[in-house]
Each structure stands twice: as C-alpha cells, then as structure tokens.
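Sending over a structure as structure tokens; questions will come in a sec.
With one protein chain held back, the other chains of the complex are shown just where they sit.
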Amino acid sequence: MESVIERIQRGNFWQFHGGIHPPEQKFLTCTKPIASAQIPEQLIIPIRQHIGQAGDLIVKVGDKVLKGQELSASDTPMSLPIHAPTSGTITAIKSMAIPHPSGLSETCVILTPDGEDTWKQRHICPDFQLLSKAKILEKIANAGISGMGGAGFPTQVKVSTLAKIDYLIINAAECEPYITADDLLIQEHSPTILDGIKIVDHLLNPKNILIGIEDNKTKAIDALKKATADIDHIQVCVIPTKYPSGGEKQLIQILTGQEVPSGVLPSSLGIVMQNVATCFAIADAVINDTPLIKRVVTVSGQALEKPQNVWALIGTPVGFLTSQCGYNNSKNRHLIMGGPMMGFSLPHDQIPVIKSTNCILAPSEIEIASPFSSTSSKEVECIRCGQCADVCPAQLLPQELQWSAKAKDQPQLSKLNLFDCIECGACAYVCPSQIPLVHYYRVAKAEIRQQKLLDIKAEKAKVRFEARKQRLEREKIARAEKHKKAAEARKARMNAGTTAAKSEKSAVADALARVKAKKAQASINANTTDSSTESTAENAMAKNTAENTAEAVTQVDQIDESKSQVANAIARAKAKKLAQKNQAQIDSLDTLQDNESTSSLTSSQAAPVVIDKKAKIAAAIAKAKAKKRQAEPVSNSANTQADHIQASVIEANNVEATTEILKPEVHAKETAIDEKAHQAKDITSSGKINNSAEASENKQQSKPQPASQNDTLNLDRKAKIAAAVAKAKAKKLAEKSQQGSDATSSTIESNQASELTSQANIAANTVANKKARVAAAIAKAKAKKLAASSDKSSTSE
Amino acid sequence: MTDYLLLLVGTVLVNNFVLVKFLGLCPFMGVSSKTETAIGMSFATTFVMTLASLLSYIVNSYVLAPLGLEYLTTMTFILVIAVVVQFTEMVVHKTSANLYRLLGIFLPLITTNCAVLGVALLNLYEQHNFFESIIYGFGAAVGFSLVLIMFSAMREKLANADVPTPFKGSAIAMITAGLMSLAFMGFTGLVKF
Partner (left out) sequence: MSTLIAILVVGVIATLFGALLGFASVQFKVIGDPLAEQLDALLPQTQCGQCGYPGCKPYAEAVANGEAINKCAPGGEDTIKKIADLMGVEVQPLDGNHETDNSPKVAFIIEEDCIGCTKCIQACPVDAIIGTTKQMHTIIADECTGCDLCVAPCPVDCIEMIPVATTTQNWQWDLNSIPVTQID
C-alpha cells in the first residue's frame, strides 16, 4: 500500500463526506496588497480573546504603556497575556461589547494611543536554533499567541504536546468564500511564515510537514512552493476547493485519510495543525520579540468601495476598519464578523478586532440580506429532502438533529452526536426551506452544556445538604452529651458546696452559686415586701440576672479573654436594661429624686473621664443615657417612691460588679472579688429595703464603677463597640417594656427611639471605627423597628 | 420441521395478530409511545403468550378433555392466563422496577389482552398439537412484538415531527397503524395458492 506521502506527491488526496461549493467572492480582495495598519483614536482590547481564562491585569487606568508592553499576565497554560498594540495611555478598564455572537460585554482595556507608536525594549534573536525549546515555548506563551484561524486555542499548549508527531499540518486552506487574509499573508510574507514553520518543526520534530492549501490561491501556492523548494520534508498540498476543507478534522482527512474520532484531539493521532497566520505570529514572536498585536483582516463585501486586506491592530474597532475601506451605509448597517458561513452579525461597529478575527464582512442588501430587514428569507417547514445530510462534513443527520433540537430532546441529540457538529453551516446553506439549522444546533448545544453544569451543581448541593444533615445530627448528639455532663458536674459541685473556689472553674461555679443565692434572696425580699407588683418585678429581674450571669459565665468559660470582655459588656448592658424594666414596671418616679440619682450616676461615671479618651467616650454615652432617662420621668406624670428607681439603678450597677468579677483578670484576686460580691449583695438588699441608704450606696457604687472603667480601658476597641451595641439594645428593650406598662407614653417612646438613634450616632462619631458604624446602623435599625412597633401599639390602644 | 417453520413465519407475518387479526390493539396503542416501554411490553407479552398457550394446552388436553369438561375451556383459560400474568408481573417488578412502572396498568392488563386468550382458543380451534401450540403462541407473540416495536419507533419520530395540528397525537398514530396494516397485507403474497 502506498504511503501517505507518496499519495500526496501524486496529488491524490482523500475526500471528506459532503461539503459545498458556495460562490467564490475572493476576487474582491485577493489581488490587492495588504494595507498597512493605521492607529485608530481608541483601542478596545478585551482581556480574554481565546479559549480559556483571561490573564490578570497588571496595568491600571492612567498608566502610560509602550507598544508591545504586557497588559495582563498569565499564570496557567490556558490563560494568555494581552499586549498594548501601540504606545499610549490606559484611559479606562471597563465592560465593553466583545466579538461574540451574544453581543455580551466583558472586561476590556481602553487604550488611547499617543500616536508616537514607541516600541518597548525588544531583543531580536536572528537564530532561533540557539534557543532552548523551553525558551521558545516561553516566548510563544508570553507573546499571547492563540490560534488565528478562528477557534483561538492557545498555541503554546498545542506546540508543547508530548505526543510523537507524525504530521505537522499547516492550514492554509481558507475555505470561506470571502476571506483572503491568509492568501495575502502567504503572498507577501512567505519567508516569515516559513520561519514560523521551522520553529514549530524544531519544537515538535514531526516526520512530515504538510501545507494544505486550496487550488484557488495560485499566487500563494507559487510563493509557498518557491519558499519550500529546498526543504525535503515539507509538502505543499494543493487540494481541491471545497467548503469546509479548512476545518481541522476535514483537512486532516483530506491529507492523511485519517478520521479524527469524536471527542479526541488530533495530537493523539500524531497530528498537529497550525494556521499560517499563527506560524507568522510565532516567527514574529520568537525572532523579532514582537507579541501578537496585529493581524491581517479581510475587510470585504459589496457594500464597501474598496474592499481589501488590512493589517489591523488588535483592539481596533470594526467601524474604523470599514470606514478605512469606504463603507458608507448608514441606513442599513449590517456587519458580519468572520466569514459568511460561520460568522455572526455584529450589534454595532464599535466591536474590536481580536486575535481570531480574520474577516469583517459588509455585504450589500442583495448580497446577504440583513436578518433585521424585511427582505431576509423566512424559514418554512422541512420538506425532508435530505440535502443537509448529503453535505454534512461530519456525517451527521442534520434533519434528525433539527427535529430533536426543536423538541429539546437532549438524550436523543446526544445520541445523534450533536457535539460533533462543527457548525460549518453547509446544511443551512443547502436547505431549500431556509431553515437556520446551525442556529438550532447552537441553541441546543448551549442548553445541553447548561444542563450539564446544573446537574453538577445539583450533585454538589446534594452532597453538601447531606453533609450538613450529618453535621447537625452530630452536633445534636454532642450537645446532649455535654448537657448531661454539665448537669452531673453541677450536681457534684452542689454536693461539695461552694468552698472549693480556687481554680477558674470553681470561680464560675461560685458565680453560679452566688446567682442562685441572689435569686433566693430576691424571692425572700419579694415575700417580705407587700407590693405584689414589686415582687413580680424583682422575681423577673432576679431570674434574668441569673440568666445573664450564667450566660456570661459560660462565655467566660468558653471564649478567650477579649471575647469574654465583650460578653461581660453585654451582660452589664442587660443588667441595666433590667433595671430600667423594673423602673418601668413600677411606673412611679419622682423627678427630683431621679435627677439626683442621675447626677450621682453621672458624677460617678465622669470621675475616671480624665483617665483616657476611650473612657470619655463611654462616659459620654452614659451621660446621654442618663439624660434620656431624665427625660422619661419628666414626661411621666408619676411622682412617687424614688427609692425604687434608685434601688434598681444601684442594682444594675451591682450586677455590673458581679459580672466584672467574672473577668479572668479579676479571677486572680479572689478574696477581693468575694468582698465585692458580698458588698454588691448587701447593696442589693439594702437598696431594696432601705430608702435612706442613698449616699452610701452611691459611694459603694462608685467603687466598682471606676474598676469597671479601668477594665474598659483594658478592653480593646471592639469590646467597647460591642458594649455600645449592647447598651443600645438594652435601651430599646427597656423602652419596650415601659411601653407595655405605660400605654400613654407611646408617642414619647417614638421620640425616645429617635433619641436612641442620635445616641447611637454619637457613639458612632466618637469611636471612629468601621465596626462601630455598623453597630450604630444596627442600633438605628432596631430603634426604627421599635418606633414602628410603638406606633402600632399606640394605635391599637 | 418445515411445517413448524411455516407455522412460525405464517403467524409472525402473514397472520399477524395485531395488523391482520386485529387482536391486542389495546397495548398496541397504549404502550407504543416509547421504544423502551414497547420493548419491555414485548418481552412480557411474549413470555405470557408462550407460557399461556403451553399451559392451556396441558390443562385442556390432560384435564378438561378426559373429563369431558370442554365447555369450561374459556373459563379455565382465563384462570391460566391470569395466573401467568400475575406471575410475570411479580417477576418484572422484581427484575426491573423501572419497566414495571413504565408499563403501569398495561402489565396486569395483559390478562385482558385478547391476543393471549385468542392464542389459547385458536390453538384449540385449529387442533394444534403440543409443539404446534407453543410455536403458535410464540409466533403470535413475536408478531405482536415486531409491530409494537416498529410502531413505537415510528411514533417516537412522529413526536418530534411537525405534524399538522388536527392530526397530532393519537390521530397520526391511528393513521400510521392503518398504513402499517396495509403494508402487512402484502405478506399474504407469501402464501401459495
């Protein structure tokens, strides 16, 4: 059996199935030389111009760049850098319409050229043989070269294949009816292309190099034959003109007789294919150190006065190129990027030229009717003529595919090998019913791809959901276990008594015990006092206090120091809230007395103000609060038993003190704590029972207060902010409870709510911290909510 | 031997139960919308028909005929068929739950498939012997399967085709069945007179 090369030498090629012969329109441009590149006013350079991921931008708006300078850097083989096509300034980096059939936008770099076209420093390397293969590959990658025939696959991935390569095929077939870009490039630059071929030859070391070129490009064939005459293993294969012989799989079949199986890359058959324009770019990159910043674009179509091939900088808007070629069709614009068979209509003429753009078509209305105009042909029913199946180069059944695509029968589409469709458009071209078959396939392909993504996502979500369910189950068991253990431990401790309070843990136990004791005391107090309202209030309060303390305890136990401080702050605030609640429930306040108490509070809190700025802030907050509280009773008409509020305020402070005790620092000084705790307890009882204990109480009160302030100093900012938030919350709650007991003051409440807001604002201003602002926002939100609820309740009442 | 072969071919093509004798039209229309279901139904029916014709022959010639109880044939045959169908249903449910669900009500309805009882009674009427009965039953089932699968394949294509609205669905299916029946009439040419 004769070898492939022998066959080729005899000019005897294989054939692929189907194919069509659309009317040739290459004469429009194939005889004119390539016009040199002109610099437009603005270049739009999409950061992703190939198949794969975009590189990372390394320039910013306002940067001055030189011609050839990298605008983005790539880190993976599938991402490619982009380069400045000329020198100028980066004026914007924004989303712009990209050359994609969808007309969607992607990030683009907008470059305003300075007109000087200054090159960056280049290192010309006349002999690539001196470079290592790795170095050449690096140069190709850094030049951002992707396949320039249309698909845009990164070139360095293709030429760095490890497979043993039998055939390197250079694709110069260029089968689309209008495009002559490769033809002209070969005519004018065949030596450079040959250099590029030699470089790829050097990298891949194939047995044979076949240049596939259609027989309608006589000048280019001559140029290539002349250039390759003295190289043995390069064959110029002149193949008959037939669309789509330029397709990768089709050209492989024509030249080697091998059919590339579905879902397999040609490299696994020992074949690599490169476009001539890509070879040119490789030579330019390796020898001249010129990145891929310009390419030949065929600007053709009967709507142009002088259709021709032009060197276009990457990023040149299509409109600039067409006006350069005399396009003047303002009323019925219709531009196609790519050839008439596989191209897509552009939404407007500010779409940039990218690395894979080989043609801009500006057809007249008679030539190709604009799909938007009324003269465009309409799709009618399929008459089952079967011509589509005759011309399909992938040997699919276009008609069957069409039925299934219309019915969205995805399994059937997969069975019919939809994904082997190369979207060449031959079926749609021959269809007598004008059915846009390829578009149906494209829709179906996109849907199937989307469905696959969704399936993957659903699978992932399912796994995560299951994992979460398991986790929750585990946590539930762990919690139950912990509770059980804690209960046992508590029981044991109860039996042992409160004496063993040496370690931190025992301190916690101590605190718990104290809380319990307090609770008991409170209930006793409630029994002794006659007022039933008071007793309930006390009870509730005691309970809450206990809860608060318990909470603080657990938190101290669990979390580290800073966090425990926050917890303390919260506990304190909660205690205060309780105090106010109590006050509200009693609902009988003496203005005078209250003023007194407030002032005492203020003085006690203002004392350490000098210590630190931070302390000042806290004081300011406290003051604001005091003021507000003062405002409350003024509006309230009640005027009895000041001692109650007094007591409650003090109590709040006491609770603060007890919570303070829980701090780890204080834990060290156990005796002091015990003392304080006892004091606090005393104060509680005395405050409740005795009216005249005001002065001494205030004194005692001021004792823990500075301590707390000092502690506050130790706290970091965060803790304070948290405290502020907690306080704000406490306020809100207090007001809510007050409202419950005092319906008449609902309007005042809303005022208070706004006051709260302002208070929160103060906090926000003083503590210039982002998080504080967040906290303020929360407080605000809550205040608003409260205002709303108070309004509601007032209306209901 | 040739007789058996002739009987088989004759039952499958010339005297096709569905398209010539018009028996078993219910599942023919009912489960032919998907090829997968049709294949499952074909296997189930083949199994039932072959087994039913075998059992009914045994019951008839070894129980009813000796006792002179021929007047009970229809009743006992129905009993036999019902049992076989029930048995098949269990097997299908066990082996292929998916097919079981797809066949749905048509699986137990094989009981009332006139083709099954038809085979049993025609065996009696044509006075087939034991082997002839089995071959007749099997041939009838193969004929049924053949047209059912062919028909379902056509219907699958029709489902995606642009059928004129008034003919959509069952209408076009009926027309297709009619055309198939016409085509099967061509097999009468196989018979030499």
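All chains are identified by letter, namely A and B, in their written order; residue positions are counted from 1 within each chain.
Here is the rule we go by: a residue touches a chain if its C-beta (ideal position, glycine included) is under 8 Å from a C-beta of that chain, and two chains touch if they have at least 3 such contacts.
What you see is a predicted model, and the numbers here were worked out from it, not measured in a lab.
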Omitted chain's touching partners, listed by label: A, B
Contacting the left-out chain in the complete assembly, out of A:78, A:151 or A:461: A:461
Full-complex contact with the absent chain, from A:106, A:166, A:201 or A:349: A:106
Contact residue for the chain not shown (choose from A:177, A:291 or A:352): A:177
Contact partner of the left-out chain, one of A:367, A:390 or A:420: A:367
Interface with the undisplayed chain - residues on chain A: 22-23, 98, 100-102, 104, 106, 177, 336, 340-341, 343-345, 363, 367-368, 370-372, 376-377, 379, 425, 428-429, 434, 436, 439-440, 442-443, 446-447, 450, 453-454, 457-462, 464-465, 467-469, 471, 566, 722, 774, 777-778, 781
Touching residues on chain B - with respect to the absent chain: 37, 59, 63-64, 67-69, 72, 75-76, 79-80, 83, 86-87, 90-91, 93-94, 97-98, 101-104
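In this text, only the chains that are shown with their structure count from here on.
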Centre-to-centre distance between chain B and chain A (centres being mean Cα positions), rounded to whole Å: 61
Touching residues (chain side chain A, partner chain B) in the complex: 381-382, 403-404, 406-407, 409, 412
Of all residues in chain B, those that touch chain A in their complex: 157, 159-162
